[in-house]
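The complex appears here minus one protein chain, its other protein chains still in place.
Lettered A, B and C in written order, each chain numbered from 1.
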Amino acid sequence: MSIYIEQQAFDPWQAIIDHQQQSDLNKQFGATATFIGSMRDFNEDADVSQMVLEHYPAMTERYLNQLEQQARERWDLLDILIIHRVGDIKPADPIVLIACWSAHRRASLDACSWLIEALKHQAPFWKKETRQDGEHWVESNTDGL
Amino acid sequence: MSIYIEQQAFDPWQAIIDHQQQSDLNKQFGATATFIGSMRDFNEDADVSQMVLEHYPAMTERYLNQLEQQARERWDLLDILIIHRVGDIKPADPIVLIACWSAHRRASLDACSWLIEALKHQAPFWKKETRQDGEHWVESNTDGL
Amino acid sequence: MSIQVKFFASLRETIGVADTTISHADSAGQAWDIATNKAERPVNVLVAINLEYAHFTSAVQDGDEVAFFPPVTGG
Partner (left out) sequence: MSIQVKFFASLRETIGVADTTISHADSAGQAWDIATNKAERPVNVLVAINLEYAHFTSAVQDGDEVAFFPPVTGG
């Protein structure tokens, strides 16, 4: 189980590959579900050229650990990897990675889906977008639809 | 949108990376959800040393195309990649990959979850496991729990 | 008239036939009886006609492909 806050751009697929190789998951898991959220170059119909992601480090750490713990209590998971980017972010950069490994498919799929929703609603991160007309704090998360 | 039936072992992460680079998805998508099903070295409390995956090629192709079409009608998806392995399979080999790209998170997450369930219930693939006491056809899919 | 009949997986092994052509059948059930020499049908056998799921009572026509197989277990 690993949680990372990344200051620099990261490759989510390589992070998954590395995590899988380092762990002792081999041959035990039958299911891997992942979610990656990345920066689009538009939001609410406005072009976004860059973004800054601020966070509350100590509380972020506590909440991501709590969410991971809750997921492990609720589903039968073999491993969880969570990575969240902070700092200056460019379009197409990955922002968040959630990967869940389990023996059977529903645990990893449902935990992955639950973790991204819970993270978005609870973890103290804030996005400020740079648009043509200046910098704007994103005021609230969308419902994901 | 791509569907592949693979006769040989494949690397699901590399397949995603390659697909993403070849497509014109860049900067448009904000969400990527993936599911990978892989072979465990045990099933129903018995050690499984190898497996053969048989399929009905023409019907498999038709059903995977139908499922992809249905997912695109139901959710606002930018791209779908489906890969399913057939033939001789060894423990830890990936069997199925489903990857969905969308602007917002729920479409990719919900489509990915729906596609693996629908594939498991409809697509004509069959597993034969080699255990210590011989070869056994898997008689039905689990409910994934 | 020519109808192609296919069997897959455990059913292919039980029946001992992967693929055969029969000269006449009105329904998938009749195709089963002719192709298997009236073998008993397993309770959970599935039927496809021209690559779409169907029933034993479904009509078949000249040129159709009728397939019989056990519950699917892919993914």
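To be clear about the criterion, contacts are C-beta pairs under 8 Å (C-beta built on N, C-alpha and C of every residue); 3 or more make two chains touch, one makes a residue touch a chain.
Predicted model, so just to flag it, every value in this text is computed and none were measured.
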Displayed partners of the chain not shown (whole complex): A
Omitted-chain contact residue, chosen from A:Ile16, A:Ala33, A:Leu77 or A:Ile116: A:Ile116
Residue in contact with the excluded chain [from A:Asp11, A:Glu54 or A:Asp143]: A:Glu54
Hidden partner chain, residues of chain A it touches: 37, 53-56, 58-59, 62-63, 84, 95-96, 116, 119-128, 137-141
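Just so it is clear, only the chains that are shown with their structure count from here on.
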Centre-to-centre distance between chain C and chain B (centres being mean Cα positions), rounded to whole Å: 26
Geometric centre distance via CA averages, chain B-chain A, whole Å: 23
Distance between chain centroids, defined by C-alpha means - chain A, chain C (Å): 48
Shared interface positions of chain B, touching two or more other chains: 37, 116
Sequence positions of chain C contacting 2 or more other chains: 75
